[in-house]
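Input: a single structure, listed below in C-alpha cells.
With one protein chain withheld, the remaining protein chains of the complex are depicted in position.
Read from first to last, the chains carry the letters A and B; within each, the first residue is number 1.
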Amino acid sequence: MTTTAMPALVATTAQVVVVVAGGPLLVGVMRQVRARLEGRAGAGIAQPWRDLRKLLRRAPASPTGTGWAFRLAPLLLMATSFVLAAVVPLLTTASPLDPAADLFAVVGLLALGTVTLALAALDTGTAFGGMGASREITILALVEPTILVSVFALSARVGSTNLAEIVAATLHDPLSVASPASLLAAAALAIVVVAETGRLPVDNPATHLELTMIHEAMVLEYAGADLALIEWASSMRLTVLLGLLASLFAPWGIAGASLVALPLALLAFTAKVTVLGAGLGAAEVFIAKLRLFRVPELLAGSFVLALLAVTSSFFLV
Amino acid sequence: MNVIASALAAACILAAAGVVAAICVPRRARPALVGAATAGIGVAGLVAGVAALRGEAFAAQLPDLLPLVGLQIELDPLGGWFVMVTGGVLAVTALYGIGYAGHGHGPSGRAVQAALPVFGMALLLVPAAGSASTLLLLWELMAVTSLVLVLAEHRARPEVAQAGAWYAVLTHAGFVTILLGLVLFAAHAGGDSFAALRDAHPSPAVRGAVFVLVFAGFGSKAGLVPLHVWLPRAHAEAPSPVSAMLSAGMVNLGAYGVIRVGFDLLGGGSRWWWLLVLAAGAASALYGILQAAVAADLKRLLAYSTVENMGLIFLGLGAAGVFRTAGASALAALAMTAALLHVLNHAGFKALLFAAAGSVVRATGTRDLDALGGLRPRMPVTTVLFAVGALGASALPPGNGFVSEWLLLQSLVHTLPAGGVVTAVAMPIAVAVVALTAGLAVVTFVKALGIGFFARPRSDAAAAATESPPSMLAAMALLAAACSGLALAPTVLAPALSRAAGAASGAPAAVVDGRVSLHLAGIASTMSPLLIAAALAAAVATTAVLVRLMAARVRRRRAVPLWDCGAGPPTPRMQYTATSFAEPVQRVFDDVLAPETDVDVTPHAESAYLVARVAYQARVPDRVEHGVYAPIIAAARGLGRLGPVLANGSVHRYLAYGFLGITGLLLILAVTR
Partner (left out) sequence: MTDTTYPLYLDLAAGLFLLSAVGVLWRHQLAPMIRLVGLQGAALAAIVTLIGVHQHSLELILVALGLGVLRAGVLPYLVRRALGGTASEARETRPVVNTATSLLAAAILTLLAYAVTRPLVALAPTPATTILPAAVAVVLIGFFVLVTRRRALSQVVGFLLLDNGITATAFLAAAGVPLIVELGVSFDLLLVVLVLQVLTTRLRAAFGSSDLDELRELHD
C-alpha cells in the first residue's frame, strides 16, 4: 500500500460507512418531514433504524416453491448498493474504484439491483410478485434513455464519463452549473431519481393496497433479515442517488485524496442530502400518485429535458 | 507450412469426410460422426482465425476449381475476426448438436446431415474469400445449405415449410442484390479480386449504387428492418443447434459484408451511406427488441433479440462511417471496435441462449413461455447457464454485452470534437436508441428467465421436465465460460481487436488497451469489468458476514406458505404469464406495435344480458410484415393468376409461344440491325 492510496481508501471507507449508517436516517427524516406537514407527530428520525434492528432479529422466511433467486436477491441488492456507495463521489473524488466504474457502469449497477429483485419477485410465482416485477421493469426500461442522454449532456464538455472527472470539472468551473445544459440535465435526472427510488408521483412507498404497489409488491413475500436487507439497501440507493445529484450539480465541499478536508466534506454531504431529502418529503405531501400509464408521459417529459440539455450543450458553446 | 492454410485445408477435408459419413453411416451413429466432423471444422476455423489475428497472412489462388475466374482465398485480420467467431460458434454448437440429436430429437436424415458440414465450411470460408466471385459462390453455398437445415423438421410441423419459403425468397432476393452490386463494381474495376476492386475508383454515383445494392443484400442476411421478416420465423423453426449457428454465426456475415465492401473495398464513401446504415441499425435495434419484449415464444424472442443486436452492430458501423467521413478517425476506430466486439459478444451469449432454449424445448416439447415455468428445480444447470446468457444479453454489468455497449456509447457520447450539425443531431438520438434498447432488453430477458425458468410450472409438460444429458450441458458450459471470460477480461482481446479494426479502416490504431481497466485512445473514460465483478463479489461476502454478525440470534429460515390475502393458496394459474408481464410495455408502445385483440362475448340463450363465455384473443403481429410484405405478396399472387390464362394446357399454344418468341426476336434483330 503506497502512502497516497491510504487516505483515498480511508475516505472511501468513510463514504460507505456514512451511506450505510445514514440511509435509514435519511428515510426517517423524509418520513418525519411528511408527518409534521400532515399534522402528525411522527415517529422520529431513528424509527427506520429501530425497524431494521427488529427485522434483523427475526428469521427470514422461505415461501413455498422459492429457490436461490429469491434467497440471493437481498444479498445482491445490498452488494450493488455497497459498490455504488463506494464508487459515487459523495465525500471524496479519489475513490480507488472510480476508474473501474464510470457513470454508465453506475447506471448498470442500479439496474442490476432492480433486476435481481424483479427476478426474485417472479420466483415466488404469485400474481403480486409478477405484477410488481412487470411494472418496475417497465419503468426501468423507460427511464434508461433519460439517464444516458443526461450522461451525454454532462460528459460531453468534460470528455469523460467518469464521475470524479465530471465533478472535478464542475468544481473547476463553477459557472457551468448555471448553464442551461446543466440545469436541464439536473431537472431530468431529478425526475429519474424519483422514478428509480419509487417515490411519489411514480410509486407510493407508504401504500398498503397491493393493486397500487410497484416496488412493495415485489418484496411482499420477504420477511425478517431478508426484508431488513432490502429496506436497508433501498435507503442506501436513495442516499446515493440524492448524493449523486448533489455531487453533480452542487459539488462544493467534496474532498480530494486528503483526509484533512474529510470532516468538512461529511458536513457538506449531510447538509446537501438532508435538504434534498426534506424537499422530496415535503413535495410528496402535495402530489398524488400518477396512474401507471401516465408515468410514461412524465418520463417522456424528462427525456425531452435531457435531450434539450444535450442540444443546448451543443448550440450554446 | 502456413497455419492458416493447413487449418483451412483441414476444414475442407473434414467437410468432405462429414458428407461421406452422413451418406454412408447408419442413422444411429450418423449425428455423432457428422457432429464431430462439424466441430472439427469449427476448431479449424478458430485456429485459422486466431492465426490471422496474430498477424499471419494467407492468400491462395485456386484457378482450377472454378471455370473462367478461379477461386481466391485470402485471410486478413478483419476476415480472421469473423472466422474466429464463426469457428468458435460452430465447434461448440456442433458438440451440443450431438447430444441434442442423440436422443431421438432433431433431424438425422441424410440430406440434413450432409448439409451440416458443408454449411459449416461455407460459413467459415465466406470471410476468407479473396474475390467477388468466390464470395458470391460461397455465399450461395451457405444460403442453400442453411435452407436445407432450416427445413429439417418440415415433416413434423407445417410452420417450418412456411418459414423455409420466407427464408428462401428473402435470402435469394438478397443474393441477387449483392450479385448486382458486386458485378456493377467489378465492371468498373480491372478484375473481380478484392485487390483489383480496392484499386478501382468508379464515379460517386456508381459507388453509391454499389453500396446501396450490397447493403440491401447483406442487410437482409443480418436481419435489418424491414428485411428481417425471415429471421424470427427461420431461427425459431429450425432445430435449436441450427438456430444457434444461424443466429450466432451466419447473421454476422451480413455485418462482415458491409465492412468489407463499404469500408475496405469502397474506402469509406459518402456520409449519406453511413447515415442510412445508422438509421437502419437504429430502427432494427428498437423494433427488434420491442417485438422481443412482447413475444411469448421463447425462440422467437431470441430471434428478435438477434435483430436487435444486429441493429446495434450496424448502428456502430454507421457511426464509424459517419465519423470517418467527418475526419475523426480515432472515434471511427472506436465505433468499429465496439461493433466488432459486439459481434463476438452477441455470438457468445446468443449461442448459449439458443442452446439453453433448445434444451427446454427438448425437455418440455414447447417454446411457449406462457406454458413454461418451474424449470429452476427441474433443470438447475440449464437455468444457471441461461441466466449467464441473459445477463450478457441484457447489457448489465458484469455481463459481456455490457462491455461492447459501453464502448459503443463511449464512441457516440464523445462526438463534440467531430462536430457538424448532422452528428450533433444524430448522435443524441443514437444514444437514446441504444439506451431504450438496453432498457427493453432488460425487460425481455427478465421475462425470459423469470417467467420461463423461475416460478411454478404453468403446464404439465413443464412440470415433467428433466435435465439435459451431460454432453449438452458441457457444450453450454463452454459457451458460458466464454461469455464470462469475455465479460471479465475483454482487455485480452485488445490487440486482436485493434488489428481487425485497423484492417477494416485501413489505419492500424490501438483504440483499446489496458490490463485490468479498459482505456480508450483520446477519451478519458475508463471502466474495469473485472474490478466491478470483484467489488460485487466482495460486497456480497461482506453483506453475508454482516448479516451473520448483526443477526446473531437468527435461526434457520422458516418455510412459510405464500401470501394469499387470506383467500386460500394461490394456484399456478394465478401467476403472471409472459403475455401479462409484457402488457405494460405493449400498452406504452401501442402505436408502434399495433397489437390486435378480439373479445368475443357469447350470451346465454335465455337472455342477451347474461354472459355465458368470453373469448379473449390478443396477438402482436409483425407490423412490417403486414404493412410491407402483404401488398407485395398480393401483387405476386395477382401475377400468378395470369398463369392459368397463359398456360391452359394446349400443347399447340405452348409451341406457339416458342415460335412467336423466335420470330419476334428475329424481327427485332432485322429491324434494328
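Just so it is clear, contacts are C-beta pairs under 8 Å (C-beta built on N, C-alpha and C of every residue); 3 or more make two chains touch, one makes a residue touch a chain.
In this text the structure is predicted, and so the values were computed from the model without any measurement.
Here one chain is not drawn; of A:Leu183, A:Val275 or A:Leu292, the residue touching it is A:Leu183.
In the full complex, chain B contacts the hidden chain through residues 421-422, 424-425, 428-429, 588, 591.
Listed here are the chain A residues that touch the chain not shown: 175, 178-180, 183-184, 296-297, 300-301, 303-305, 307-308, 311-312, 314-316.
One rule holds in what follows: only the chains that are shown with their structure count from here on.
Averaged Cα coordinates give chain A a centre that lies 36 Å from the centre of chain B.
Interface residues of chain A, counted against chain B in their complex, comprise 56-65, 67-69, 71, 75-76, 78-80, 82-83, 86, 97, 99-102, 104-105, 108-109, 111-112, 115, 118-119, 121-131, 133-135, 137-138, 140-145, 147-149, 151-152, 155-162, 165, 210, 220-221, 223-225, 228-229, 292-293, 296, 303, 307, 310-311, 314-315. Residues 293, 373-374, 376-377, 394-397, 402, 406, 409-410, 412-416, 424, 427-428, 431-432, 434-436, 438-440, 442-443, 446, 449-451, 454-456, 517, 523-528, 531-532, 535-537, 539-540, 542-544, 547, 550-551, 553-563, 565, 570, 572, 574-576, 580-585, 587-588 of chain B touch chain A in their complex.
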